[in-house]
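Apart from one protein chain that is not included, each protein chain of the complex appears where it belongs.
The letters A and B name the chains in turn, as written, and every chain counts its residues from 1.
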Amino acid sequence: MKELLVAEWERLWKRKVAWLTFLLVPVVLLAAASYLQKENGALTVDLPQYTFAGNFPVLSLAEMLFTVFNAMFLVFITLVVTGEYRSGQLRMVMIRSYSFKEIILAKAAVILLFNLLFFITYFCMSYVIGFLMFEHPQTYFVFYHSHAFNIKEALLYNLSFYGYAYLTTIAICCVLFFISVISKTTTTAVGIGVAFILISFSYPTLLTGFKQWMSEELFGQLFFTSVPMIQWQGITVMMAEKPQFVGWNFGVLGFYVLFFSGLTYVAIRKKESFL
Amino acid sequence: MKNIILDVKSVSKKVRRRHLVKEVSFQIGEGEIGGLLGPNGAGKTTLIRLLTGLIKPTGGEVFINSKTILSQRKEALQSVGAIVESPIFFPYMTGKENLTNLARLHPFPTKKERQQKVKEVLDIVGLTGRENDKVRTYSLGMKQRLGIAQALLGDPDLLILDEPANGLDPMGVRELRELLFTLKRDYNKTILISSHLLDELQRVCDQIVVMREGELIWDGALDQLASGKNLEDAFVELVSQ
Partner (left out) sequence: MMTGLFISELERTFKRKKTAAVLAVYAGLLAFIWFFFQRGGISFFDAAHDVKIDSLNSAPLLLRDLSFAITFIVIPMFVADSFNGEYTSGALRMVLIRPHHRVKLFFVKWAVQCLLVFIILCITWVVGTCLGRMVMPHVNETTFLGGQTVGTVGALLYSLKFYGICFCIFIAVISIGSILSVLMPNSILSYVATIGALIGSVYVSDKLSFFFSVTDSVFRELSRPNSEFLVNLLFPILLISLIINLFVWKKKEWVG
């Protein structure tokens, strides 16, 4: 299994798109920075959404997590699962006496490791670009906190935020893996993946229309059944001075991981008889 | 004096600093079968892509029935039917649907004539009976036959076949040989085949063009290349020089 993991890791990095993804990090960060600089023009410095060097890592991630990161996972998972399976490349690995199950597990591990590396790179680069493009006061305000954070507190906050964000990407990856395994073509896999993300974004927004007919608690729970919504707003709420929906959000993420991993397992078992 | 159907004049293809094809010149006359030989990576498929207008030469010209592929591409291709690399079809359609779909790209006066042509080419390649199956269910040999069928759709003067015997069983290879003779004898087709099957080329070709590392190293009658020796020995000796 170790050799399989190494082989998968090697093959991932032989793809130009893997390197390109990392090269895009500064580009994405610069785009986020210029957007946030424009936004700063309409805000005052005491507001938590006002961007400084210290909170740029979190604000830029919040800006990009839902779109760029999810798109990146979609590309890679479709490439390494649907793409290799449908093109017949997976056969080259299968005939070396590895089961489809083992191969998918190895691919999942490799993708999660790749994601982790990407998060680390994004985190480090965001500090660099943040310091270059924004002011760096000693303290500033953060969402749902009444006191201003100093640099050390801010660093811990940012690291925790990134940690939670990484957990949400594990849930998204489980869903995308399932979609990739069952899809007959790569465009179908991407299409369903995009539809999943769009639906996950739309139904909570639709829910706001029915907010008046339910309690805040229930609305929040239903709202955060969507992983992209947890990415967009849930993490901030979980890290508030009075944390909210922590247990619920972890439960939702755990459900997504278990449910879609289970579905993937069932799908793989069926597929093995055809390979 | 034979009418020259395919006239390749100093054709070159350079990509970055590498010559994939370097100043290759040869001619094939009407009704002749030419063989394109060479080791793997010699530039045969690149040359075939140049002849079919898929890529543009960086030097030289290709004339098909006196029409240049560079500036008279459409007119030149009207005389050509080809298999380039392995024949890839639209897997979600049947063999017949694939041919009917491609036949629309040729100027048949009526729907009936188009359907008739499709039936005719299916008969010629021996796929009658399997034409209503999806192409994704075809074996490699059947796809090869379908590839030849699609090349015949436009009733071309020149057939360019890139390894047409690939994947064919011995019976299929023999049938292909007979098909090529029929096309030459009864339909006066000019054919250029790229192949590794020296025995087969020996049996069907009037002329051989040998390439190595993008360059032409032999162009002439087959018996001149072999001249008393076994063709395989002659070929190996030639490419090893």
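One rule holds in what follows: contacts are C-beta pairs under 8 Å (C-beta built on N, C-alpha and C of every residue); 3 or more make two chains touch, one makes a residue touch a chain.
All values derive from a computational prediction rather than experimental measurement.
S.K.: Kindly state which of the options B:Ile5, B:Leu47, B:Leu77 or B:Val125 is in contact with the chain not pictured.
M.R.: Final answer for the missing-chain contact: B:Leu77.
S.K.: Touch as defined at the start, partner being the missing chain; which of A:Val45, A:Leu117 or A:Ala195 qualifies?
M.R.: Residue touching the chain left out of view: A:Ala195.
S.K.: Kindly state which of the options B:Glu85, B:Glu113, B:Glu178 or B:Glu232 is in contact with the chain not pictured.
M.R.: Of these options, the touching residue for the absent chain is B:Glu85.
S.K.: List every residue of chain B that touches the chain not included in the displayed model.
M.R.: Against the left-out chain, chain B lists 49, 52-56, 73-78, 80, 82, 84-90, 92-93, 97-98, 101-102, 104-107, 150, 154.
S.K.: Quickly run down the residues of chain A that touch the omitted chain.
M.R.: Chain A touches the missing chain through residues 17, 31, 34-35, 67, 71, 74-75, 78-79, 83, 185-191, 194-195, 198, 202, 206, 209.
We take it that only the chains that are shown with their structure count from here on.
S.K.: State, to the nearest whole Å, the distance from the C-alpha centre of chain A to the C-alpha centre of chain B.
M.R.: So the centroids are 51 Å from each other.
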